[in-house]
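A single protein chain has been omitted; all remaining protein chains appear in their positions.
Moving on to subunit A:
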Amino acid sequence: MFFWLNRFDKVDVPPICFGKGISEKIQDKLREKVEGKCTGRYGYTILVARVVKIHPGRLDVVTGHAHFGVDYQAIVFKPFKNEVLPTEVSLVTEQGFWCQAGPLEIFVGTEGIPKDYIFNPTDKLYSSEDEDKLIRKGSACRIRILGMTVDADKFKVVGTMKGPYLGPDQ
């Protein structure tokens, strides 16, 4: 799910940036710090939408850097267990398929695919028994998130398409 989130972060600014235009440099440093990054707490930070307030800086007597607290609003993507969301299939294998929802990659293993779907190794797709529904690269598929862990820079998510109203072309 995408969220509009109010956040606070501290930014470290070296002395060379002090002076005119420091506000822009603080914002640049903030974007470098959080944009495109993933944490277990906030999920994927897509981008910083608006800087609300830059607090007065505090000088580090050891390094000479200044630390600024910044209130800002960001667009984030955070997945949740049991969340249902539309995805786009990116890779199909005999062990299951990978699909994408924004920055999030989800793996659906064979245990998450109904038994009546058959893998076609030539065309690299799964097709339903009546060949009415296909799971192939680029197709849309509605998934429920079963579980996830957070690695250094991304979520590892497992999903399923078993269940009513889940699967392709929903």
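One rule holds in what follows: a residue touches a chain if its C-beta (ideal position, glycine included) is under 8 Å from a C-beta of that chain, and two chains touch if they have at least 3 such contacts; residues count from 1.
One rule holds in what follows: contacts and distances are computed from a predicted model.
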Message: So one subunit is absent here. Using its UniProt record, which name fits best from "retinal dehydrogenase", "Exportin-2", "RNA polymerase Rpb4/RPC9 core domain-containing protein" or "30S ribosomal protein S6 alpha"?
response: "RNA polymerase Rpb4/RPC9 core domain-containing protein"
- request: Specify the residue from the set A:44, A:72 or A:119 that touches the hidden chain.
  value: A:44
Message: Give me the subunit A residues in contact with the hidden chain, please.
response: 1-6, 31-32, 35-37, 39-42, 44-47, 49, 57-63, 67, 75, 77-78, 80-86, 88, 100-103, 140, 142, 144-145, 149-150, 152-153, 163-166, 170
